[in-house]
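Missing here: one protein chain of the complex. Every other protein chain is in place.
Chain nomenclature is as follows: A and B, assigned in order of appearance, with residue numbering initiated at 1 for each chain independently.
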Amino acid sequence: MAYEPNRISRRMVLAGLAVGGVGAIIGCRPDERGSSTSVLQPNLDATLRIGVSRDLANGVEDPYFTHTSLMVHEPLIRLGDGLEPIPWLAERWQVSEDGLRWTFALRRGVTFSDGQPFNSAAVIRIIERNIQITPRTSPYTVMDARVAYGPIAALRPIDDFTFEIVHERPYPLLEATMSNFFSAMFSPNSFAPNGDFVGIPATTGPFILRQWERGQFAILERNDTYWGQRPRVRRIEVRVLPDPSTRVSALRAGEVDALVELGAILPVEADQLRTNPDIVVGADPISITQYLFFNCSQPPFNERRLRQAVTMAVDREEITRVIVRGYGEPGKSLLSVFSTRWFSPKGTPRYDPAEAVRLARAVLGDRRVAAVLPYADGSGQARPYKEIAAVLQTIVRPLGIDIRLQQLEAAALADVTNRGEWNLRFGQLGWANGDPDFILGNFLYSRGAANTTSKGGYRNEEADQLVEAGRQERDFQRRYAIYERLQEIAAEEAPVFALYHEKSAYAHHRRIRNLRQRLNFQPTFDTVEKL
Amino acid sequence: MVKVVLGHPGSSRPRLFRRAAPILCFVLCLTLVLAAPQIAPTDPNEVSMPRRLMAPNPSAFLGTDQLGRDVLSRILHGGQAAMITVLVAVAGSTALSTSVGILAGARGGLVDRVLCAVLDLLLAVPGLLVALAILGTLGTGRLAVIVALIGASWAEEARIVRSLVATLRSSALIEAAHALGAPAWRIGVVHVLPATLPTVVVLATLNLGQALLTVSSLSFLGLGTQPPSADWGTMLAESRAYLGAAPWLMVAPGACIVGFAVLANLVGDVLQGQADPRQRGR
Partner (left out) sequence: MSILGYLLRRALVALTTLVVVSVVCFLLVNAARGDPALIALEQSGETPTPDLLAEYRWQLGLNSPLPVQYVRWIERVVHGDLGRSILQRRPVATILGERVWPTLQLGLATLAVSTLAGVVLGVVVAFSRAPFVDVAIRSAVVVAAAFPSFLVAIGLIMLIGERLRLVPVAGYGSPQHLILPVLALSIVPAASTLRLTRSAVRSVLAEDFVRTARSKGLAEWTIAVRHVLPSAAAPLIASVGVRFGQILAGTVVIETIFAWPGMATAVITAISGRDVPVIAGYVLITGTLVIVANFLTDLVTRLVDPRVAAGAR
């Protein structure tokens, strides 16, 4: 507001510009300090300092309080490294002949950190609470008990360590849908009458959340009464550093020992960090896949051959290698190639640029059509949408398709998407429960969210029938056949295709060992060691 | 609130054209970016993977970016995008503030009091916050950014114009016009507007640099205008991840933003020195 008289000569312009130039160049030399690796024993009392991109604790209103990444709460059923359900706090389960009655046997000798016993009464209390709060949003995953537990007719304990869920109709998806977040266990004393937590909840995991500040940090301490293998560090300080470049600076300055979890390091910066002798960079597959969707309800992509043409023209290997810089696996099917159980190579679309041009010519002749591709800048989350969009634009030009790029921020993009004002769009999905219906029942089913809420508009009788059949089918082989066929349909009809299956980069100092990331981006806090 | 006194403008307009160096420089830069499509060596959006992240060299004077696009061409085109946003916003803000300022200052009385109160209210909330609030409601996009920029700067200018006009109101010329029975709008357009012009030009020029910085900050926060060919702020924000691998990506847009803001301030200062005779002697 103040605006004071001032006179400046030409000399000052030059001086000023010179200062400006110097300022802009500051700091590009790689770090030259030598490394100091040693063959020491791990320090079991160590404190590990981790930098992450987002809050991994989210408070009493969150359905789970913390992300599974913190290893504070544990589920009845976990997902394994191939996204298959594996027993955890539930030791085993069985389903009755008619498919209506699921019986779960619980692990014995587990107690919550407040001393409460883990038993069927506790489990039932939590499931009832999850039904009570449905639907409850969370930055991690929405709690929707109807999907998690199916059409429950009865929920009851059989004895202290056995309980059963009775369904109105068979719900074969249950073991997947109630995995991880959806059966996270909390002490029954953790809840307020409205279903919110009363404070930091008591849990059973290898770590206990001691203290946290939103947007700042979460402090974990080893649970010394943990029922399983005890962690190798005493304390973990998880610091929230939302700005990607600042995060890397903090690692280089030695303020944190490691950067892990979703979007911890941008691919370019990971490549930069590799030149630093003190730092180890790794990348592990995660369950997120990036897709490209076609709007099948309006021209030009209501025409199947044009969708196929675009799909065939996109060199997914090249995009993964050059733009994603190798931090991913080229898109092979709608279902992640990392899922050992459900992935089928029949779902892989052909890459054939010549055939793509031929197909497009057959539809368009010499005509050119326009297509709108709205997208959000994903660079903060290590998602190069901007770059892929620019490449797509170049790729489809020979097909006679002119893509108009429209960069929007997240909320505007959601708005445009859900009003159907798009022809192409990016989409990402983390495969939260490892069940194929989670993805195919969303993308290929005419009543799935991708086709209704997001206005994808894809409709195929066969796909609809298969999705509905898959939801009822209990035999694994037959289910596999259904989802294999659905993947195949996706490759043939191309309402959407996978661009790449993500790998998430992480980095840590040499003094840290055994730090990796699991498919659900959970860092291996349970085995990590500090020298 | 701070009072700003701008002296008696209109007294010596020929001198506006002296000490023209910064102005010439400024006009040259403006011409360059506005003529970008004609000068730029290549298509700013042409992706070429084999040419990615090339350091400045004879085939690409400012190097290439992560998609092999020519940085010089992008700077020129991006400058155009930024410039259009900034110029439209400044023009809008100037028009709005001048009209409101003249209305309040020339009419006086109740109108003046009410408008002044409104302006003071708006001044209480800093410009960038107003811009953020507008963007939060309208969503982002070039139009929203322009509205946000106008919202961020017009009140301050209107206040200055108003106090200038208030001092003019009692001047002999205008009192004479009133006495001769000229209609109010005519007095406003014929007598008051030209008299405020030098001040308004100074304000607009100073606002140019400020507006560019605001746009850059918004782009940095991911809330700026984002046409396919990036504006300078977006280029700067994007270049951050490549700071180690390709520092030239940051230098070029950074130097452009800083350089332009410096130039705009210099020009504003020169114009102001001309507009305010009391400044000249010092």
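The rule is short, and it goes like this: a residue touches a chain if its C-beta (ideal position, glycine included) is under 8 Å from a C-beta of that chain, and two chains touch if they have at least 3 such contacts.
Model, not experiment: these values are computed from the prediction.
Shown as candidates are B:A177, B:L223, B:A252 or B:V270; the residue that touches the absent chain is B:L223.
Contact with the omitted chain, checked across B:M49, B:L132 or B:L193, is made by B:L132.
The omitted chain makes contact with just one of the residues A:P151, A:P242 or A:P299: A:P242. Residues of chain A that touch the chain left out of view are 1-2, 4-6, 8-9, 11-13, 15-17, 19-20, 23-24, 26-27, 31, 58-59, 61, 135-142, 144, 213-216, 239-243, 245-246, 249-250, 252-255, 288, 409-412, 414-415, 418, 427-430, 432, 442, 447-450, 452-454.
Within the complete assembly, residues 1-2, 116-117, 120-121, 123-129, 132-133, 135-139, 209, 213, 216-217, 220-223, 233, 236-237, 240, 243, 254, 257-262, 265-266, 282 of chain B touch the chain that is not shown.
Quick note on the criterion: only the chains that are shown with their structure count from here on.
Centre-to-centre separation between chain A and chain B, using Cα means, comes to 43 Å. Here chain B touches chain A in the complex through residues 1-2, 4, 21-22, 25, 45-47, 49, 52, 66-67, 69, 123, 139-141, 156, 160, 206, 222-223, 226-228, 238, 240-245, 247, 250-251, 254-255, 258-259, 262-263, 266, 269-270, 272-273, 276, 279, 282, going by the rule given at the top.
Those residues of chain A that touch chain B in the shared complex are 1-3, 5-8, 10, 13, 16-17, 20-21, 23-25, 27-28, 30, 244-245, 266, 268-269, 271-272, 318, 322, 377, 379-380, 386-387, 390-391, 393-394, 405, 407-409, 411-412, 415.
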